[in-house]
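A protein chain is absent from this complex, but the other protein chains hold their places.
Which chain is which? They are A, B and C, in the order written, and residues in each are numbered from 1.
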Amino acid sequence: MTITSDPVATPQVIPIQRTRGDRIFRGVLIAGGLVAFLVLAGIFGYLAKSATPVLQAFGYHFFTDSSWYSGDGLLPSEGSVDPPTFGMLPMIWGSVLIASISVGIALPLGVGIALAIVYLLPKRSVFGFTLFIDLVAAIPSIVFGLWGFFVLMPHGVLWARWLNENLAAIPIFRVEFPAYDQSPFMAGLVLAIMITPIVAVVSRQIFSQVPPDLINAAQALGGSRWTVIRDVVIPFSKSGIIGGAMLGLGRALGETIAVFFVLQMFFDEVNWYRILESSGGSVASLIISKFGEASPLEISALFAAGLALFVVTLLANAGAVALVNSSKGKK
Amino acid sequence: MTETLVRDSLENGLVHLEAKDINVWFSSKHVIENISLQFPENSVTALIGPSGCGKSTFIRTLNRMHELIPGAQLSGEVLFNGNNIYGPAVDPISVRLGIGMVFQKPNPFPTMTIRENVLSGLKLSGRRARDEDSIVESCLTRSSLWTEVRDRLDSSAGALSGGQQQRLCIARSLALNPEVLLMDEPCSALDPSSTRRIEATIRELSESMTIVIVTHNMQQAQRVSDQTAFFLAEENQPGFVVEFGPTDSLFSAPNDPRTEDYVNGRFG
Amino acid sequence: MAKRLLTTLISLGFLASASFASPAYAETTLNAAGSSYANKYVLACQVADGNTKVNYSPGGSGAGRTAFGAGTVNFAMSDSATSSAPTFSGARSGKAANTRFIPVVGGPIAIMYKLPNIKSGDLRLDATVIAKILSGKITKWNDPAIKALQTSAVKSKLPSTKIRVVYRGSKSGTSGNLTNYLRQNVPTIWTKASNETIASGNPAGKMPAGSISAPNSQALVASVKKTTGSFGYADLSDAVSSNVAFAKIKNANGEYLAPTSASAGKFLAAFGGSSGYNSTTGAVTLNYKKKVVGGYNLSLITYAMVDTNALSTFQKSTAVEAFVKYMIDDCSSRAAGLGYSPLTDTLQAKALTAAATISQ
Partner (left out) sequence: MTTLIDSSNRPWKVRDKSYQAQQLLVHAGTPLAAVAVVALTGIKGMSGLFFTWLFLHLITGALLARFGKRRYSIANSSLQVLMVACITVFVTAALSVLIPVFVKGISAFSSNLLFQDAALVEPGAELTTGGILHALIGSIIIVSIASVISIPVGILAALYVTEVRGKLTPYVRFFVQAMSGVPSIVAGLFVYAAFIVTGILPYSGLSGAIALSILMLPTVARTAEEVLLLVPDDLRTAALALGSTQRRVVRMIVLPSAGAGLVTAAILGVARVAGETAPLLLTAFGSVSINLNPAAEPMSALPLFIFTQMLLGEDNDVARAWFACMVLLTFVTVLFGVARLGLSRRKMG
């Protein structure tokens, strides 16, 4: 460090000196910090590599065709006599349909629960009730699968029949075959209960951060509970709630086992809107249901499905995290 | 390097620690401008001034704690026993061993006992002490805490009162046998009687070491310090030293009208 | 606290390393996968044979062949002896293997249903009706074509509800044999070739509306059992133990026969002589139109798929040979009780000869 004779010296970054031990230590920590990045890159790399044969052979048709036929497991270029066709549109659309139903149910339910926790429940019971919500969030998905199949479905069939018989004027409640079980509606119900805790916990965190001053000010202006929630609490928390819903959406899109038990998958036809029909699709469950029997080419197709799932859930999750964080940040 | 610093201390006369033309920036914000102060051996120097004028920032440049803040930049020199502590070959850890620091809020380590807290500096700097018991006793005695805690050295430090905790923090610094002790508003979180005890401790310690203390309390500055520096910062301007001199004359006959206004409580 | 955490971690580490070091099971353990038709038989034989333990995963014949090709199992069970060799992949890539099929046991495919007031064996069906139901041309239980086959007592009991088809979603030898049977008997209705994936090989291009897919025959039977108006197909062994109702099927002779070990045995006994058996691949070609008195035409033979290349390190060839022989020979006395039909003596001898090549 030189002494400068100028009245105002130039700033200099102080060289941070660390002992060798500290440098190694920080190196280890940096390595630990980079593991997440490396794993994500590894997942993307291996999935992309394994998916390449199918993506090259089918191109965008893989995402727009409706067929899943393993044939003789050879490509036409390899001299196939019974060529396979892989198109996962029914699965992609099915995933979207199920996830929309589940978020459509879980969003109002979760927000209602969060509002109740913050503004309705007696203070003494709040701790116990949040513990209960967290516990439900920790129930393994396979348990939800059994529950969906054995407990929910018998009731769900009755609800679905009622919807079909009374509201058939609405196209989404029409069915071709009146079985009502293992439908996108049923899968959506199971997922809704699975993701409600996520929406509720996130919304509650956001609600708790609404400045009391704002609420008091709104009340002083004559606001009722309803108008305060409508005009102050919800607008303040909107982006956070949407973020919570997107976290739930990511979970719903990626859920495999619970959906596998309660959804009848149809590979050759897209069920566009008949949510009560026993026919649907799910990208994640497709992988489980086809993996055991798959030929190498079909496995490549499943990897392509996994890659698509990975990218979509990553985007949903990143968006959700950004929204929730920005909402938490504002005071 | 510390070893040489320490050995040189006697040869260089009275000035023990000296800041020369210190300028500090946080990223591009200039927060301290051209501060030069001298701290003679075994003296107590008080740094006073309104909030946000760079006193705490300045005191942190004296033992290289400042550079731990990301984006911190600096120019100028700090001479400790005549050697620049920002010299290229100087290990910042050895600087901190020679120049100890006590913070605004008492912060004993909550997972350690009183005894372990006193010895924590030795452990954290990777040293082994010959006779731990005598170090504990002498440090606690010098920080006037020994009589109060001698019977419960193995209980948690969290049970002590705020004033006791702060004295424990002083004892913790003393265990490293520093030549200089920097104190950043050590009494601002304490009640008046604890403050008195800390002040008494400071007076005792100053017989054997150089002390620099940041304080908001002008009576405290008058009670404990030999010399005082008055810091000031205009709006959005870097902080600078308005006046620096013996405490008595600075308070009784300030040279600068701003100093006079401040010490008489007209602003700040 | 850090110490406690550290101890926890270290003890976890010890647990892990201890389990690495411990020896594997003393008896020979074989991993096998494939036909869910053969599931009960394999399990029963491994219980009876004290020397070998078999982890059998009944994911379907296709799954078994894939797992075999990937080298993750020691042998596979398949309900069809497809001539195409598996494509080797995974841990096995590049390894030479000499695959062959060995007939193990036979049995009937039962057509099952759940209809109120119609007991097991009361419903009568033929190849035409089965083909029409599976291709969606008949959708209701009281369809005239079904009524025409019934006795007068059953005719009136047929409900007007829709037929709920339960089918195997994945590749399955049972589906392959059933579609082969339909293709041979009623080619004008079942216009597509035999296919192990019944949905893809369906003349309608898809399964009828409201169909339920099941991953293996056990799950299929369970679905049939709990769904009123259901129609499904599976091996007799699973149908018998579950008390599900099964239909009588008209054979090539015009007799209505229930699926039993004996009736299927009679049909299968007509093959495996010099005409049907291929000693190179091990496949037995079944002519589903063959007239056999008292013979239940809708039957199949299940095969063990083995590697006769003893050099391959993926095979515990001696143990595989011993167990396959055990299934063909000693265990065959248990077949009838489980709803399977043992091989005829001629075919059994040929199968044993083939099995002897596994570890040579």
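The rule is simple: contacts are C-beta pairs under 8 Å (C-beta built on N, C-alpha and C of every residue); 3 or more make two chains touch, one makes a residue touch a chain.
Only a predicted model underlies this, so the values are computations on that prediction, with no experimental measurement involved.
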Displayed chains contacted by the hidden chain, counting the whole assembly: A, B, C
Residue, one of A:256, A:278 or A:327, that touches the chain absent here: A:256
Listed residues B:126, B:192 or B:265, member touching the removed chain: B:126
Among A:183, A:196, A:295 or A:327, the residue in touch with the chain that has been omitted: A:196
Absent-chain interface as seen on chain C, which is shown: 1-2, 4-5, 8-9, 12-13, 15-16, 19-20, 22-25, 29, 31, 39-40, 43-44, 47, 53, 55-57, 72, 89-91, 93, 215-216, 218-219, 221-223, 238, 241-242
Positions on chain A contacted by the hidden chain, ascending: 18-19, 21-22, 25-26, 28-37, 39-40, 42-43, 46-47, 49-50, 108-109, 112-113, 115-121, 123, 126-127, 130-147, 149-152, 155, 158-159, 193, 196, 198, 200-202, 204-205, 208-210, 212, 215-216, 219, 224-227, 229, 247, 250-251, 253-257, 261, 284, 287-288, 291, 302-303, 306, 309-310, 313-314, 316-318, 320-321
Footprint left on chain B by the chain that the document does not show: 63, 65, 68, 70, 93-94, 96-97, 100-101, 103, 105, 107, 109-111, 120-121, 123-126, 169, 172-173, 176
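The rule we apply is simple: only the chains that are shown with their structure count from here on.
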Shared chain contacts [chain A and chain B, defined touch]: none
Most central chain, Cα average position: A
Reference chain C; chain at largest CA-centroid distance: B
Chain centre separation in whole Å, for chain B relative to chain A (CA means): 54
Distance between the centres, which are taken as Cα means, of chain C and chain B, whole angstrom: 84
Between chain A and chain C, centroid-to-centroid distance (C-alpha), Å: 38
Shared-contact residues (touching 2 or more other chains) in chain C: none
Where chain B touches two or more other chains at once, by residue number: none
Chain A-facing residues of chain C, complex: 33, 57, 59-60, 62-63, 66-67, 69, 84, 87, 89, 162, 164, 169-171, 197, 199-200, 205-213, 215, 227
Residues on chain A engaged by chain C in the complex (per definition of touch): 68-70, 72-73, 176-179, 182, 264-269, 277-279, 289-290, 292-296, 299
